[in-house]
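Encoded as structure tokens, the structure appears first; notes follow it.
Of the protein chains in this complex, one is absent; all others appear in place.
Which chain is which? They are A, B and C, in the order written, and residues in each are numbered from 1.
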């Protein structure tokens, strides 16, 4: 524990209002710190692709092509901003909800959906993309990010690790332990909490009595930052600064991105059971894509040609995804035994043989 | 989450310096808020008895009468102050280190030592004393205190639950979950962290990078208070206020009592391996008993007669403990099967029968 | 007679318990307003109020730990783990406290509480949604472990669990949630600790519990075509185990196959196999065989059918019971 002064603590507290660069209607709050055109256009493109991907995934659920889809509709600026603020060698630790983050990282959409299509638990190669498998047990990915950051530092790399965490998941013990380890070992980690206001049906006011989730940072001796998660420019800037701090050896940061989950938790969920439609409407008016589009257009940084090109790219992505996804076949059953250990134990070889024998046995024998 | 203002948060932060009423040399810091003579003399008595108990327990370890003893020498003011600040119907949730707290609560010393003598896991009746069994798995008692407070509130009682927690244990996930639950459900709980500077060999600066452990409170939306844990008067006052808040429906409080573990972690530990003697000497100068004695004597609230009477009572306690402890016999082996379930399963009855048959079998058969 | 699903039966059991005993509380993640991700607690918060059925912050150790404190102080908490794999964060609370409190205090502090969890596979769930974790609990002394296989049992065993003086791990076979039976609730409460012969037979005994009972019954039905008359015993209560009913059946038939979905190694199926092999030694015409999940992490939806014990695999095991020796 460094110092015992109240001031020392207060410095780590988040600002009263979330950092925002662009208002919901596209008006810039201030020019200072606002990312430049190329950066914002990249974010724009990723937002468009991300949203199209989400729409396609939702359609695929309806067609029975996916087992389930947890949509990030409404959260795309947070997903995109967090990833684009990093270097491609930085690691991300996404949850089940962060498919758009993976898409932004450049993971093949078909490989992203392997999990939700029910073919295998992770379809992409984590090492190719510096992206851990999408994590389902809540908050458990946070200590992994800490460990990876530790290893990166030990190996003399400049790598930063960013852990995506939901508002609900901040209540889990692993969240606490991860933040504490990162701070004590002074590691290059960004904890990126997407406060989308709900953990399935539970609103964040039933999740915590704290002034904000970002206020938790001080309990670990790290800075907490509140950012408007529907403002891609603000997310880019805040996560960029946190990553810079991390890279420069100044330790971890907790970022709370205030956003909203427009869709239900997953297609299997019925959000009308726990929240009023007006609430959703209110947040639709703060749409992250419309906001960035308005700002870029108004400030002359986006023209119809670029818009059309990105739209076409998005359609192509969706079409390609549809075609390739339905052509996908699950791994052969014998693979069930192949990766449990570096080589199958005798017991697993026997079980594989049993399965093989069954499938080759004549019908009804 | 109530409000998002920085001010709202800062109100929950602890003071820069621990609350202190009496300086190490017995000088009062201020009269305001200082507990009165009867209260402080009760604390004095409990401190003397507690210290004598500890000495006796340590001697019993040397004689092989106890399996192990984790001493709270140096922390007696925290132990005693926390318990005396409560009503006897309030529940306490002690750890392995908090034998003096139990003694102060009125638990029979012999029953306190049943655990450490190796006869059974808990020697006293938790319901008689409103004291949970001493807890070994770190921080796991904290959610129990929360649940008990919930039940008490649900039953319309005024009961407060106080959880003893070590500085090291604040790193465990259960600590986090317990504080969060208590705050969200607005329960009458006091989390009483004795920061004795070490978790076995690990100093608190390697446990957290936070300005203080009390700073963690704000992350749950509850107040955090720092108190000089070697000042019984300050502990009485701070815990008393926290208990009052709790009883009045104002929710939980996190109290960090700054103190020091004078002895090694247990008799099995060798503290010279990880801390310098000077450090111990420095803290011996802040002894909680000497401090209170000096203050009470200087202010004319303690005379030699009372001192002698308390000393005699302490000797009697020690003598009685010695006599009765050695006379103790462990429960009969059949009791191993008696309390696993409300009635032994057939399987356990069979196993009990096996054991019985063994012990009645002729030697060597 | 009404047609009732297992989900309805469990909902009804919780409702009846809440109505009858004001010490009963139901809580967990999304069990309040939403009524649970499987809608098992649907309507309970509305009917019994937010103080009797409510949502907690998202932290399983906190949920179970809080329940311990409540049970110590006169309440009877019934908590839901959203899926059994999400009970793992609460493992320390369950093993080190829930299971041990009564024994630790020489019987002075008992913990009447129920931990409900939807368990098992077969619903096309993605990773972590199809685990079968009964072995972890069954191996832990102090826990009562119950796994109903029928709608009627789901009701009566849950009522018995809530009334039970000890902590109960109540494993609800999630793929049977929507299975229906003709049954009018409330049904007479079966005591915890009794297995039941679901189908009489003379040639061999199939031993199963939870979701595997259906598989065993279907296999027994199919076996008739092969000329085998199979008995099916539903274990129902894994701890305490009704050894006598199992042993009596196998001593009579002389052959046994244990069917369970969890990986087989060091499992409840291992225990059932070991004890039948020991206690029926002289009656056995063939070794006790096991049909279990493979010793692999639970597979993805498109592959899970390869993993789960099915009728074919049970029949193959029955065929391997050395009939030529008989």
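Here is the rule we use: contacts are C-beta pairs under 8 Å (C-beta built on N, C-alpha and C of every residue); 3 or more make two chains touch, one makes a residue touch a chain.
This is a predicted model, so every value here is computed, not measured.
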item: Interface partners of the hidden chain - shown chains only, full complex considered; value: A, B, C
item: Given C:182, C:221 or C:278, the one touching the chain that is not displayed; value: C:278
item: Hidden partner chain, touching residue among C:79, C:239 or C:291; value: C:239
item: Contact partner of the left-out chain, one of C:198, C:290 or C:313; value: C:290
item: Identified contact with the non-displayed chain, of B:138, B:151, B:187 or B:325; value: B:138
item: Touch with the omitted chain, as defined above, among C:41, C:56, C:82 or C:103; value: C:103
item: Absent chain, residues of chain C that touch it; value: 61, 85, 88-89, 91-92, 95-96, 99-100, 103-104, 127-128, 135-136, 138-142, 239, 241, 262-263, 265-271, 273-275, 277-279, 281, 284, 286-290, 294-297
item: For chain B, residues in touch with the removed chain; value: 67-68, 96, 115-121, 136-138, 168-169, 171-174, 199-202, 206-208, 268-269, 273-274, 330-331, 333, 336-337, 340, 345, 347-348, 351, 355, 358
item: Interface residues of chain A (partner: the chain not displayed); value: 91, 120-122, 125-127, 132-133, 137, 140, 142-152, 154-155, 161, 173-174, 176-178, 180-181, 184, 331, 335, 338-342, 345-347
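FYI, only the chains that are shown with their structure count from here on.
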item: Of all other chains, the one whose Cα centre sits farthest from chain C; value: B
item: Approximate Å spacing (C-alpha centroids) for the pair chain A, chain C; value: 36
item: Cα-centroid distance, chain B relative to chain C, in whole angstrom; value: 40
item: Euclidean distance of C-alpha centroids - chain A vs chain B, Å; value: 43
item: Contacts with 2+ other chains: residues of chain A; value: 171-174, 206-208
item: Multi-partner residues of chain C (at least 2 other chains); value: 57, 59, 61-62, 89
